[in-house]
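Sharing a structure with you now.
Missing here is one protein chain; the remaining ones are kept as they sit in the complex.
After this line comes chain A, so read on.
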Amino acid sequence: MTNVNVNSVAKTYGTTPVLTDISTDFPEGSFTSLLGPSGSGKTTLLRIIAGFIRPDEGIVSIGGRDVTHVPVWGRNIGMMFQSYALFPHMTIAQNVAFGLGRRGIHGAEARKQVDAALEMVHLPGFADRMPKQLSGGQQQRVALARAMVIKPSVLLLDEPLSALDRRLRQEMQVELLRIQRESGLTTIFVTHDQEEALTLSDKVAILDKGRIVQIGDPETVYEKPLTRFAAEFLGDSNFLKGKVESGAVRLADGTVVHAAGTLPADGAQATLAVRPEKMFVAKDPSPGNRLTARITTVIYAGQALSYILETADGMQVKLFAQNRDGNVLKQGETVVLGWSADHTVAVAD
């Protein structure tokens, strides 16, 4: 059992609260992304779990063992850093063997495990090279091998892929996911790249101002955001504000919009979130929501088209479309937007 549990953890620097009352469980074998803007506390949370920062309050436990007061070296964690953090004066083999040496594993046994770890990250034969002789992607693979070879209880990743270029990053994502699945290691991954978070993890936690605003599987967090921040930070959203009226929301211009899920009581203000790619230009009358708007900006990006539209009362709406038939709508055109009530979610401000 090597789940990671964080119980009402709080951290304040000076008078600035960085984390407020964080309680969450990272189940065994799960891959959780901590996603949030800089200053949201995601890195602080990871560093508290790693043991580099001691929380002011709360309990951190790894595999049921309270490690709140255990120093970093006693926590048996595997960690990857954005800057790779390989030891520059050691060969690749010495780098990977470092953690084994700390566990009293030396000589032939260590060499065997180092070779297996380098094999795992597809770098056999690199043992005698120096870190400087490797590319960024290769260095990060070595860092992964170094973290995995000690058979850690938990793998902590501090934006390990952000220093790599796009193609390498995608390669490493696949690699990371494969190794994580094979090892069944509980993994916590800090990133500000939302696409990366959605692709890799089976749980996404969105942090804002030191709190976890939403945690769940990627699909739920994306399709059913709970707050305006979550809807805006993960992907793009259109927000429609209005008053609740007999199970629907009436916007300022009188349009009635239906939403999935529960709405606040009649008469209350509500904000609805709709993903721009869920909207379409409605040709003939079909069931669902409607909104009339004029196109103000056309962004042509080859396969994808983005439009920015404005309703009669000045509300801005984004529309993402696939360039399916080569017909690009013109700026200044007035169109009717349609979308399904299922794709309309009430969010908290």
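Keep this in mind: a residue touches a chain if its C-beta (ideal position, glycine included) is under 8 Å from a C-beta of that chain, and two chains touch if they have at least 3 such contacts; residues count from 1.
Methods note: contacts and distances are computed from a predicted model.
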Absent chain [UniProt protein name; select from "Malonate decarboxylase acyl carrier protein", "Electron transfer flavoprotein subunit beta", "Spermidine/putrescine transport system permease protein" or "Ion-translocating oxidoreductase complex subunit E"]: "Spermidine/putrescine transport system permease protein"
Selected residue (touches chain absent from view) among A:72, A:268, A:304 or A:328: A:72
Contacting the left-out chain in the complete assembly, out of A:103, A:122 or A:178: A:103
Where the unshown chain meets chain A, residue by residue: 50-52, 71-79, 81-83, 85-89, 98-99, 102-103, 143, 146-147, 150, 156
